[in-house]
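A quick write-up on the structure given underneath.
What follows is part of the complex, with its chains left where they were.
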Amino acid sequence: MSGHAIFVINPNSSENVTAAIHRSVQPLGRWGPELRCETLDEGPPGIESQAQADAVIPALLARAQSHAEGAAAIVIACFGDPGLHALRDVMRCPVVGIQEAAVGMAMTLGHRFGILAILGRSVPRHHRALGAMGVLSRFAASRPLELSVAELADVATTRSRLREVGTRLRDEDGADVLILGCAGMADQRRALEDALGLPVVEPCQAGVAQAIALATLGLVSRRD
Amino acid sequence: MSGHAIFVINPNSSENVTAAIHRSVQPLGRWGPELRCETLDEGPPGIESQAQADAVIPALLARAQSHAEGAAAIVIACFGDPGLHALRDVMRCPVVGIQEAAVGMAMTLGHRFGILAILGRSVPRHHRALGAMGVLSRFAASRPLELSVAELADVATTRSRLREVGTRLRDEDGADVLILGCAGMADQRRALEDALGLPVVEPCQAGVAQAIALATLGLVSRRD
């Protein structure tokens, strides 16, 4: 591990999302490297389309490269993993996408994972990402909360929709583990687990855990 | 078909590649809408990494949107389809990726397609893209020419490497149809077909054919 800190970059510009991410990953903070959660000011308030996800990549690349000296690892804290493979092309430290990490963790907790998507139009993006990852046979379904990133800030509404949609993923789609399909919902994880009787993966936690492991073990993707 | 022309945008800044694309798609020019091949000046001379592919998306989005009024369809003329789903999010006309179109065409010409990649590091990108498309069971292999976009301009070297690599795809990997894994190799198609006895798909041709079909039939992806 060359760098001294793990940088967790929230590619949207909402400070309250960054704060929620910070709270989420605290339990992992006692491990090895320092955790620094940052907001990408150039990003939109929330990333809700492929166009928005792709548009933040240049700024995200620049931000990551500004940390090249000090980073033990970079975590891209947006479900959808914008720029994941681009950053891996240019960084010498491990680069972690929270979607990829969450799926990997879910696959060890149940046989078929369901995703609590924020919007219906996220669903085809999930299908494309899971197809690229080659894990569709472990995928139960992705069902939308139909809440914007802004609306997710309303805790009571979000909790109620999470239970409703999570119940359908469990009972209709056969999911035996769930993934929160958005950064910033970590405060909801434990209550949802209790309500549904299923493990629930918060992707920022999964991403930081993976970053700590790769940084500690000195494991980095090949760069040609 | 609302617009009057099909815009074929080369997202790299090499005018000679745009010229090769122009020559390639001429046979389809007699059909319906006018074909306009353009260079994205903001792009790099050649797109050879995921970082470069992602970095051109904002300029590509802006260029496509500048044609919103007049476009019958947009063709992204770079193997790798940078920005394909982003452009589909925002455009009201059909948006075609030449990689997706080439794979679709190859799947009607043979059972297992092989890709003539430009560089070894393109190969994992092909695997991810084909996984996302859900067509890996029809994929024989992707093998690199190990020529940069610049080196592809040397016709004799390129021809020789194409035959050598195409022969391995046919004889070792079992491909019965090949795809040229880069825009700008169209001049080589017929000679390679004759040398190998296999159909060879030039992706810009496949992309423009698809764009004409979708524009003529008035078929556009759903936008939520």
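We call the chains A and B, going by the order they appear; numbering starts again at 1 in every chain.
By our rule, a residue touches a chain if its C-beta (ideal position, glycine included) is under 8 Å from a C-beta of that chain, and two chains touch if they have at least 3 such contacts.
Quick caveat: nothing in here was measured; it's all calculated off a predicted structure.
Count all the copies in this homomeric complex, not only the 2 that are shown.
6
Just so we're on the same page, only the chains that are shown with their structure count from here on.
Using mean CA coordinates as chain centres, what's the gap between chain A and chain B in Å?
31
Contact residues on chain B for chain A in the complex?
49-51, 53-55, 57-58, 61, 83, 85-90, 119-121, 125, 128-129, 131-134, 136, 224
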